[in-house]
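Here it is, the structure, as structure tokens.
Note that one protein chain of the assembly has been removed; the remaining protein chains are unaltered in position.
Take a look at chain A:
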Amino acid sequence: MAGSPSHSVDLSQAMIMAPSSPSDWLIISPIIITILAGAIMVMLRSKPNIHAYLATIAMAMVVTCELLLLQNVLEQGPQSMTMGRWMPPFGISFTVDAMGALLAAVSGIVALAVCIYSSLDINYTGRRLGFYPFLMLLMTGVSGSFLTGDIFNLYVWFEVMLISSFGLIILGGERAQIDGALKYAILNLMATTLFLVATGLLYGVTGTLNMADIALKTTLLPPGAPMGTIGALYFLAFAMKAAAFPVNFWLPASYHTPRIVVSAVFAGLLTKVGVYALIRTLVMILPESREQLSEIMAIVAALTMLVGTLGALAQNDVRRILGYLVIAGIGSMLAGVAIGTGTAIMGSILYAVHSILVMTALYLSLGVLIRMSGGKYSLAELGGGYKASSLLSILFLVLVFAVSGLPPFSGFWPKFVLVEAALSEGHHWLTFAILISGLLTSIAMGRVWAHAFWRGGPIGTEDGRDAAPLNNLVGTVRARAFIPISVLTVFVVIMGVMPTPFFGMAQAGSYSLLRPQAYTQAVFGEVIKQKQEQHKIMNKEAESKNEVDKKEEGSHQ
């Protein structure tokens, strides 16, 4: 046996000898907590009423860990932990830089808000069918995608996310849900399979799966390597996940069918994970392919923005309007990737943060309105929201301004940065597309506010005089509905009024993406240190040997 004591094995050649520090454990804590919480809830499936409390506690822990992690990353640069003591690139690394930590923290906050809200929307049957375990496992997939440093591992987290999203989208099993879920499931599965194809080819070319290692090796490839093909495959796969224009049709077909909290989580998180993966692969590890694809990406981005906003204008169902706005937001983020300068990537990251907060808050507040109006969601039938709840209509108006990109709310700054980056790089028509999409969004959402909140009642009533008043929420139901929406809206306002810390974080993110030295250093630093120490020991041994030899030589003379 190789492990028998007769062989003296120097494990430090192949393994990390130093134990992981507590701050390293922080990197994978969101995954550990959510997966454990999900498993515990599955075991407690006969008591679905305590699931909501467990989920809220677990998400609160995750948010705490992610905020601590974000602080660590901002202070000390990218952090890395490699599983199973194997040295990177052989062990699976979890590596987190400012972009990953920021998006993970924001998505954790959003998921916590959804946990608090969900007790309203998810009835006993929904809990019984496993809404909360699925939500926890979805968050495992989302946090795992943001935190991993290994491209095959990213694929695995995508699949974790996908299978739990199937569970959530089908929850309840109504006819429209099944119809939407089928399209969602098949097209998303094709997208992740394309991602796997690209990963297989990338492994064939570089011989490694560790993202830091790939980023190092792609600079040394021979000229004939098919990097353009691999980049294009990644672009297609993640554009499909993110619902960019020619491959976006699954989103408006499915996002309005599940329960409104499920739509809120999906709209906030899933497409943004696609954008995150696109930025990670094309900007950090395959920068040359990004340059080749830049022109196509700019066209796709502009068309996505236009299709999204025009689609929103043409809809009568308020949930579908929001679905199209998710698509329009993806276009703005893609515009940043297409431009590709430091400022542009910073704009994309800021837009992702803004979009996660605003889209979730919009879906949740529409959920309250739909509940108050007794399950109506056609724009023609809604009305009287302001009379029923002025707080909700004010919160909604703030969100409308934010999603349209009007100051002083969160949507203004990302658009401002993107427009500036586009103008300084000479992308004039892309600038035009960003601005026109803002205008069309404000028309579409302004109309929603005017119809659903401002006017007195639905079409046919004389400005609300004979309209039946909406049922206002009362007591704890009201608190559970309004606390999450208010908290998310407060974040939206803070990001608009005091953008400096968000700019700093996004800038750190884009810096580490464009210059991945700090990222690779975080992954391989430990290895290099260990190797250097070995060399020192070996040199010392060699020196002492030399001295002994010299002495021996001296004694011989």
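One rule holds for everything that comes next: a residue touches a chain if its C-beta (ideal position, glycine included) is under 8 Å from a C-beta of that chain, and two chains touch if they have at least 3 such contacts; residues count from 1.
What we mean here is this: contacts and distances are computed from a predicted model.
Student: Could you tell me which of "Peptide/nickel transport system permease protein", "Multisubunit sodium/proton antiporter, MrpC subunit", "Aspartyl/glutamyl-tRNA(Asn/Gln) amidotransferase subunit C" or "FAD binding domain-containing protein" is the UniProt name of the chain missing from the displayed complex?
Tutor: Matching the unshown chain against "Peptide/nickel transport system permease protein", "Multisubunit sodium/proton antiporter, MrpC subunit", "Aspartyl/glutamyl-tRNA(Asn/Gln) amidotransferase subunit C" or "FAD binding domain-containing protein" yields "Multisubunit sodium/proton antiporter, MrpC subunit".
Student: Hey, which of A:85, A:376, A:447 or A:531 is the one touching the hidden chain?
Tutor: The missing chain is touched by A:447.
Student: From the listed residues A:163, A:306, A:406 or A:493, report the one that touches the chain absent from this view.
Tutor: Considering the complete complex, A:163 is the one touching the chain left out.
Student: Pick out which of A:78, A:180 or A:367 touches the chain that's been left out of the picture.
Tutor: That would be A:180, which touches the missing chain.
Student: Using the touch definition up top, pick the residue from A:316, A:471 or A:539 that touches the left-out chain.
Tutor: Counting the whole complex, the residue in contact with the absent chain is A:316.
Student: Looking at A:200, A:408 or A:456, which residue reaches the missing chain?
Tutor: A:200
Student: Of A:83, A:189 or A:436, which residue touches the hidden chain?
Tutor: Final answer for the missing-chain contact: A:189.
Student: Across the whole complex, list the residues on chain A that are touched by the chain not included here.
Tutor: 1-2, 7, 9, 152, 156, 159, 162-163, 166, 170, 173, 175-183, 185-186, 189-190, 193, 196-197, 200-201, 203-205, 252-254, 256-257, 313-317, 378-380, 447, 450-451, 455, 459
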